[in-house]
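Sharing a structure with you now.
Note that one protein chain is taken out, while the other chains of the complex remain in position.
Up next, subunit A:
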Amino acid sequence: MSSTDVVSAAAAPAAAPRKSPAEFVTTTIGSHVVVKLHSGIEYHGRLTCLDGYMNIVLEDTHEVADGRVTNKYGDAFVRGNNVLYIAKSSP
């Protein structure tokens, strides 16, 4: 008999928004994002544009590796195959 209680998350399904990633893109363009690559390197900057392959263009980018800022770029293009995730963030 385990003493741990298991609380399950309440499921509240909304209407199927199959275009959620497309919505995410339109609402994040212009705002600050963190783009994390498979390698673990992060790019913090303003999202200019994004395409279906997750190719990304950022403005005022700085590159963070191991928690330290390693580089600063004015404009940066990130090839989509490297992208792990895009997270909304604040400057």
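The rule we apply is simple: a residue touches a chain if its C-beta (ideal position, glycine included) is under 8 Å from a C-beta of that chain, and two chains touch if they have at least 3 such contacts; residues count from 1.
Just so we're on the same page, contacts and distances are computed from a predicted model.
Visitor: So which of "Myotubularin-related protein 9", "LSM complex subunit LSM5", "Oil body-associated protein 2B" or "Septin-12 isoform X2" is the UniProt name of the chain that got left out?
Guide: The correct option from "Myotubularin-related protein 9", "LSM complex subunit LSM5", "Oil body-associated protein 2B" or "Septin-12 isoform X2" is "LSM complex subunit LSM5", the UniProt name of the unshown chain.
Visitor: Which one touches the absent chain: A:23, A:51 or A:75?
Guide: A:23
Visitor: Could you tell me which of A:41, A:57 or A:84 touches the chain that is not displayed?
Guide: A:84
Visitor: By the contact definition given up top, give the residues of subunit A that touch the hidden chain.
Guide: 3-14, 16-25, 28, 34, 38, 54, 81, 83-89
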